[in-house]
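Structure below; questions to follow.
A single protein chain has been omitted; all remaining protein chains appear in their positions.
The block that comes next holds subunit A.
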Amino acid sequence: MLGEDDDVFDSVTWESPSAPTYDAGPSAPTGPGFRQSTAESEPGHGPHDPKWEGYLITSVKDPVKELADTKDAYVSYLVSAKTNLPIFSTPNPSARRRFQDFVFLRNHLSKDFPACVVPPLPDKHRLEYVTGDRFSPEFMERRRADLHRFLQRLSRHPTLQRSTLLRAFFESTEWHVTMHQHVAHPPGPEHTTGVIDSISDTLLNAFSRVRKPDERFLAMREGVDKFEEGIVLTERLWSRIRNRTNDLTGDYHDMAVAVQGLGFLESGITDPLNHFSNTLLEFSALLRHTTQTTTDPFLIHLHSLLQYSHANRAVLKLRDQKQMDFEELSDYLSGVTSERDRLAAVISGHAGSTGLGLSSYLKDRVDALRGADDDRSRVEKMRKLDAKIKELQDAVQTAHETSDAFSDETLREQTVFQYAKEAEMKEMLGNLADGQMEFYKAAMDEWDRIIPIIQRIRVDV
């Protein structure tokens, strides 16, 4: 009976995507996950353009092994920042934090800001390019870089950079207290756990697809898909090249040894051949160096960007869910409404009963057989339905607002993510290009140097 007739859906007003319905005024929901700022009032900014109120430059440095000789040993990192954001009490906050603290920060930020793309933390055990245990310098350096990137992403986010939790993360001297407080008293009003939740819980997952997809988000989703596809492919191919280069490193080393061996045999040209062997060796060293300092970081960054994009995709999915909540509720409402209309028609003299189709007619017959067909019970039922309709109308209204607000937030979030993505791609590709250029320059010099040495070999008389 629910949503039998799709036409009914049209009776519910649905904001067309192009209509800018979002109003930053007090009527906007102010729960967590929604922007608390009023930045939109500034001219020159569209409603979906994010605005940064200041800068926050973060860094993670100096990993130190604490409680080294106990079984509770852990590594702490110095996190520091430079900022001009008014929320910070000092322009240069800094603190020592351990990995668990980062985990706490991330978990709670993502809980408090569901509409924001909260960057992911590195997987605890993704150590493809690192050997050694948790306390090996390679591991600590790798993790430091990952955490640095995590904080950098947070600080680049216009909303997250101003969150109180992040501030506490940098400033608090009693971080444990802060953590407990945060858990006990989450900021912002409680989630209105009303009809939406109870109903949407029952309806969720019943339909996995948004029925009225929004073009903007479809395109966005497609963009994210393609982006991730590109990243995945690039990562796969590049790591293949990395392995190839590794093999070549070994090959050139072997060739250097072989040429040196030839030098031992050819007593007349031992010296130039040794030089040549050195060049081959140097080339091999350059290959290894570039793998270590360029390719590996590039691959790590690439992978981390992919993770970040996954987080972004999750937010998009959440938005779809919000829309679905609204759509399901609307369906439910229209179902209830039509039931009431039918009852009303029955009461007013069975006038429209035939027009309401076979199913309603059968229902009437069943009701009649049960002896519940007296007008009084119908009126009673109608009153109940009216009350339910009113409740549902409120819920639909809230869901609609939530969905719309979430959509707007998502649009802005996408822009924020685009900024972050571009900046990271710039850094990533820039570093890659720098590393490649450094390698080719050094290698070119190396080969250039050997040519005159070989040319000096005396030939004939």
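We take it that a contact is a pair of C-beta atoms (placed from the backbone, for glycine too) under 8 Å apart; a residue touches a chain by one contact, two chains touch by 3 or more; residues count from 1.
Definition applied: contacts and distances are computed from a predicted model.
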**Prompt:** Which of the following names does UniProt give to the chain that is not shown: "PX domain-containing protein", "Transcription initiation factor TFIID subunit 5", "Two-component response regulator" or "Nucleolar protein 11-like"?
**Reply:** "PX domain-containing protein"
**Item:** Touch criterion as defined above, residue of A:Phe99, A:Phe283 or A:Phe406 at the omitted chain
**Value:** A:Phe283
**Request:** Considering the whole complex rather than only what is displayed, give the residues of subunit A touching the chain that is not shown.
**Result:** 52, 55-57, 59-61, 82, 84, 141, 144-145, 148-149, 152, 155-156, 158, 161, 223, 226-227, 230-231, 233-234, 237-238, 240-241, 244-245, 247-248, 251-252, 254-262, 265-269, 272-274, 276-279, 281-283, 285-286, 289, 292-293, 297, 419-423, 425-426, 429-434, 436-437, 440-441, 443-444, 447-448, 450-451, 454-455, 457-461
